[in-house]
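A protein chain is absent from this complex, but the other protein chains hold their places.
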Amino acid sequence: MSDRELDQQLVERVQRGEKRAFDLLVSKYQRRLGRLLSRFIKDSADIEDVTQEAFIKAYRALPSFRGESAFYTWLYRIGINTAKNFLSANGRRPVFKAGVEDEDGEVADLGDQMPDYHTPEADMMNRQIVETVNQAVNALPEELRTAITLREMDGLSYEEIAQVMDCPIGTVRSRIFRAREAIATQLRPLLDTAKDKRW
Amino acid sequence: MKENISALMDDALDDAAAHAAITDLQADKTLKDSWDTYQLIGDAMRGGGGLALDVRREVSERLRDEPTVLAPARRWPLPARKLRHYALAASLACAAVVGWMGWQQDESEMVVAKASEAQVFSPVTAVEAPYLLAHQEMAGTIDSSQRRVAYVPARDKAAH
């Protein structure tokens, strides 16, 4: 089952009345959608509101989603339209910030165009997550670190990773799972604190 | 179980296993937490910022007030032939009524409901309709030998 097929299966479930399947799509795409919207909207609270609104609009429009494009392409289109409506309703012009979602996970030079895109709290949280994940990855045994890196950063399939690492697919699966669990163990205390704060 | 969720994210399950994993995922909060955290880890490793954004709770709460969407079960992508399934599409205007099209052999069948009219049931109270309530308590289709037990909140019981 490909990534697209997984999304399709989740979408089909929502279309059959399983609202909870939509939560899984939100969890998967919220940050990517938020980053996209940050190209148009500068205020972080507005980005959150528009992200929310875009998901609700997507949910309402799901009966007409026919799978001709990938779910995220369709979702992004809804996100962009929602952002445009938001900006015109508020009499604002979009700010185009092509370089915002920089590759290293750090906040790029934001410049004058976006003074409050990252609030200090969100900024710090972002940095803490990246640091915690990086430290946890670096602390992994080498075979786990290689497996999770090939998967998450290089996007290799289990078959490809098995070839690179010269081990059975079942081993790849197990290593990636163990890597994720090890990283998650380091990350959870931070997330629990964040949940309490609700930044 | 969690390993299946990890494999599901990586498209490494066959259709049946993926189907089962998604069902488990929706039913089990621990698994859902793992799904959320694994997704965050992936985003963090790939870089790109915006990791602090979290609208899961807000969207979930707002969805509670949304009518359930129901759409045709369909192959993906949509086959050229007309759908035979019925569908409940929450967008077509058939004010205050639900249209139901049944038993057709060759044409598509569609249930339509106006989005604003689609509701969930709201029970009446004992004060509003004691007879209706009494009837519904006693008139289930289960065999007459069935013993019925209704659960009421402990605090309410204590109050009586």
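A and B are the chain letters, set down in written order, and residue numbers restart from 1 in every chain.
Everything below uses one rule, namely that a residue touches a chain if its C-beta (ideal position, glycine included) is under 8 Å from a C-beta of that chain, and two chains touch if they have at least 3 such contacts.
As a convention for this text, contacts and distances are computed from a predicted model.
Engineer: What does the UniProt entry say the missing chain is called, choosing from "ABC transporter permease subunit", "Oxidoreductase", "Transcriptional regulator" or "Putative DNA-binding domain-containing protein"?
Structural biologist: "Transcriptional regulator"
Engineer: Going by the touch rule at the top, give the shown chains the omitted chain contacts.
Structural biologist: Over the full assembly, the chain not pictured touches A, B.
Engineer: I'm checking contacts with the chain that's been left out. Which of A:Arg4, A:Lys19, A:Arg60 or A:Arg145 qualifies?
Structural biologist: A:Lys19
Engineer: By the contact criterion defined above, which parts of chain A meet the unshown chain? Give residue numbers in ascending order.
Structural biologist: Interface residues of chain A facing the absent chain: 16-20.
Engineer: For the chain that got dropped from the picture, name the residues of chain B it touches.
Structural biologist: These residues touch the chain not displayed: 20, 64, 67-68, 70, 73, 84-86, 88, 94, 96-105, 107, 111, 113-114, 117-154, 156-157.
The definition used in the following text is that only the chains that are shown with their structure count from here on.
Engineer: Spell out the part of chain A that touches chain B in their complex, as residue ranges.
Structural biologist: That would be residues 1-3, 5-6, 8-10, 12-24, 26-28, 30-32, 34-35, 38, 44, 47-48, 51-52, 55-56, 59-60, 62-68, 100-108, 118, 121-123, 125-126, 129-130, 133, 137, 148-149, 151-153, 157-158, 169, 173-174, 176-177, 180-181, 183-184, 187-188, 191, 194, 199 of chain A.
Engineer: Provide the residue numbers of chain B that touch chain A in the complex, in ascending order.
Structural biologist: 2-3, 6-15, 18-19, 22, 25-26, 32, 34-56, 58-60, 62-64, 66, 68-74, 76-78, 87-91, 115
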